[in-house]
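Omission of a single protein chain aside, the complex is shown with its protein chains in their original locations.
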Amino acid sequence: MRTDRIAMPSGGVGGVRAAEAGSAEPARARNRTAERAGARTLRDGASAPTRGPIVVLRNISKRFGGNYALKGVDLELEKGEVHCLCGANGCGKSTLAKIISGTYRPDRGAVIVIGGREHPYLTPRESRDCGVQVIYQDLALFPNLSVYENIAFECNLGSLRPYRESRLRALAREALDAMKFDLDPDEPVENLTIARRQQVAICRALAADAKLVIMDEPTASLPRVEVNNLLAAVRYLKLRGITVVFVNHRLDEVLEVSDRVTVMVDGVKIGTFPASGMDKERLTGLIAGRRIDAGKRTKAAAAGETALEVRGLTRAGQFHDVSFALREGEVLGICGLLGSGRTELALSLFGMTRPDSGEMRIRGRAVRFRNQRDAIKAGVGYLSEDRLALGLIQPQSVKDNMVLTVMDRLKTFAGLISPAKRDRTVAEWVERLDIKAANVDDAVSVLSGGNQQKVALAKWILTDPKILILDSPTAGVDVGAKDGVHRLIRRLAERKIAVAVISDEVSEVYRNCDRILHFRRGTIAGEYSPDRVSERELAGMIENG
Amino acid sequence: MARAGRRRRDRVAVYLALVMLAIAAFFSLATTTFFTLRNFLNLVESYSVTGIFTMGLLVVLVAGGIDISFLATASVAQYLAVVVSRSLGLDDSFILGVLPALAAGAFIGLVNGALIHYLAVVSIIVTISTQSVMFGGLMYSSGGRSIYNLPGWMYQFSGTLFSVTVGGQRHPIGAAPLVMAVAAVLTFALLAHTTTGRQLYAMGGNPEAARRLGIRLGALHLFAYGYLGLMAAIGGITQALRVEEVVPNALVGREFDVLAAAILGGASFAGGRGGVAGAILGVFLIGLLKNGLNLFGVSSYFSDVIIGPVIVIALCATHLGKRKETDVGFA
Partner (left out) sequence: MRKTAFLTIIPALGLPALALAGLATFGALMPESFPSKRTFESMAFQMPELGLLTLAMFLPFVSAGFNLSIIATANVSSLFMAWLWTSRIPADAGAATQAVWLFLGFVGACAVAAAIGAGIGAMAAYVGVHPTLTTLGVMTLLKGIGISLTRGAPITGMPPAVQFLGNGTFLGVPMPLAVFAAAALATALVLGKTSFGKYIYMIGSNINAAYYSGVATHQVLIGIYVFSSLMCALAGLVMTARFNSARMGYGESYLLLTVLAIIMGGADPNGGFGKVWGVVLALFVLQIISTGLTLYGVSQHISLAMWGLVLILVLAVKYCNRRWYAPWALRRQAEAVKAPA
């Protein structure tokens, strides 16, 4: 039994033999559940070496309220391929993935063929029993449990059976060895970095005997080096005959690893293309529905006096000896990977943490912030990279979110907030930034990513900042709306605000910044002007580390 | 490596044991009556029932919930055990006498679990309500009167079950410590050595992840609160055996002592943390303090003045430095 699992990989893959020996028990348990789900045929069919579709989706539609998230989508996933679902935010790619995993139920008329059987929809359990494993963006790990227990948690699923620690350990060990990940099995997951947690999640899928692994935006929060490790892991899964569905919006990564690419726009499938014949530009064009002029740069305004000067700023373990100057009306790019200390630097500039040494001057005056309120008073604003958790208060209204930073300025003589003043302010900025909201009393969470980001920006513009630090301002904003955010950044600079854009998208900083600092391992590794260096050269320097 | 992992897990228990040793040493030196076998047995006897309750509550805390209705459950179970035995004439059948009470306890727990799960409401609010329902109902139907005339089977197990003789002195031992030991072993086996126990930790640690993994949260909620209900019933009956009376309003109001013990023992409000060893140590740390202060001649009311700050200090110790420096949330 279980020939399907060990038949595919070529020799020399470490741990495969161990896989065979170590996990016969859980496989038997899983066979039982598979039988219950009537998916017996999958096992028999899959053990044949012939390639063929592992999942076929026909006529998948899904409505939320009155809006179609998916409209009549057909999709086939071949056994052992790496298939990428890509498209702008909200195009339905995640919804499609969730229909395969059983999280969502498609509307009537849909057919899902998996394991040789047709289903109108899948339950999470059926999906899992057919060998579908999902690696969610939030990884869905148990922070309080150890690495090994997280990896092999599948063994714990029955109720009131003995917990066999040694079997869990063996299964985890085998998965870790198979992927060549160097993790301490006893470490609680809460102590691991994001990249290492992702490794745990991959091992969990492997230990669960996956035939199809769906990865939802796996690279969204990884630095480039870690992305490379992840892509290596994906190739590895493929080598073992496991189908990988990659839901992603970073196109270079998509092309690097995929066999086929399916492009989605507004809930409709545009087409499935072999990755080999595809380049980034064409893909971008397909996704945006129009060709974006890749070379076009926003125009720089004349820069004025120095707004912020940083000399020798150091914080142990985060960044050291950082010196730069930022002038009024300038857009400065701080380009570095996640984990390079860029966000930590921003937090110190914003007064959230205190640097150990070095000095900061704002318009020539030395400043020392005790907290973020000092920084705001001194004219510094910081747009967080994590819009969902830190940038906006999602359940609260657009209105309250927008004026949160300037609540004290809306007071009348008695010290009470004036609703009229507040509503006027909100209406003005909704119009000026062209924020599309049905009602400013609605929760900010109902807005699209781009409009949410505009609300967050409005919040900081209202404080009349001299210096604005924008941390990944277009993260989770769809391609079409990114442009709007970029234009807005330029408009801010024209109003004599000194803007620092922190980003790991080289093309973004290249096109929108007047000067680019390369931030690496907690310090500035170089300064570039987009006039004197090409985007390709810059990308080469930054993405290689 | 493997050993390092284990050590990490049990750190709370080790700290607690050290603190307890220090306190015990202090009281041993400061009073003559503290460091005696009699006092030790007395201490164990008095805090065993709290220990039983703590075992139940620990399971709920691990699952990421909280329950403050369990002492009302215990009181209802005590009362039912007596009333049902009397009215059905089950005067000397231990099994038949105790069964309705245990069933009622488990059922009440299941109701709690169902309400919390299906209404998706914070557990403290649901259990405040069920506590009122049960306590109000009990006080009404019992008229607030204590029962001193217990059914026969209760007397079989009440008072001294056996005694040990050390140095010519007889030391009686009742049922409570034995029941607590059984409850502790059972709970330890459940939490550390069954799949359900591990699922409880998983649900406490990340309920959304647990749901996606196919763990049935509803069933786990029912199990956790049902287990607490059962433990509450067992604790209630043990208490009745110990004091040989059933007083409807004797237990309710001391819920927070039990919660304090579990929290001292490393369980967290946020769920997914804590273990049996720590919880038992938590119970007896509080017991040790109260007992020692009592021997000093401090009134039992005043010992609350010490216990309150001890809880707060323990909370400081477990929370200080645990947040990221840019995190201002509380848990």
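Note that the chains are named A and B in the order they appear, and that numbering of residues resets to 1 at the start of each chain.
Assume a residue touches a chain if its C-beta (ideal position, glycine included) is under 8 Å from a C-beta of that chain, and two chains touch if they have at least 3 such contacts.
The structure presented is a predicted model; accordingly, all values stated were derived computationally and were not measured.
Residue A:Asp400 is the one among A:Glu78, A:Asp138, A:Asp356 or A:Asp400 that touches the chain missing from this view.
Touching the chain that is not shown, out of B:Asp92, B:Glu244 or B:Asp327: B:Asp327 (per the contact rule at the top). Contact with the chain not shown here comes from a single listed residue; of B:Asp92, B:Glu244 or B:Asp304, that residue is B:Asp304. Touching the chain that is not shown, out of B:Val14, B:Ile125, B:Val164 or B:Val182: B:Ile125 (per the contact rule at the top). Of the residues in subunit B, those that touch the hidden partner chain are 66, 115, 118-122, 124-126, 128-140, 144, 253, 256, 259-260, 263, 269-270, 299, 301-309, 311-312, 315-316, 319-320, 322-323, 326-331.
Counting the whole complex, the residues of subunit A in touch with the unshown chain are 65-66, 352, 371-373, 376, 382, 384, 389-396, 400, 404-405, 407-408, 410-411, 415-417, 459, 463.
Heads up, the rule we're going with is that only the chains that are shown with their structure count from here on.
Work out the mean CA point of subunit A and of subunit B, and you get 44 Å between them. Interface residues of subunit B, counted against subunit A in their complex, comprise 1-2, 4-6, 8, 192-199, 201-202, 204-206, 208-210, 212-215, 219, 272-273, 325-326.
Chain contact summary for the complex, subunit A toward subunit B: residues 103, 124-125, 128, 134, 136, 138-146, 149, 153-163, 184-188, 347, 352-353.
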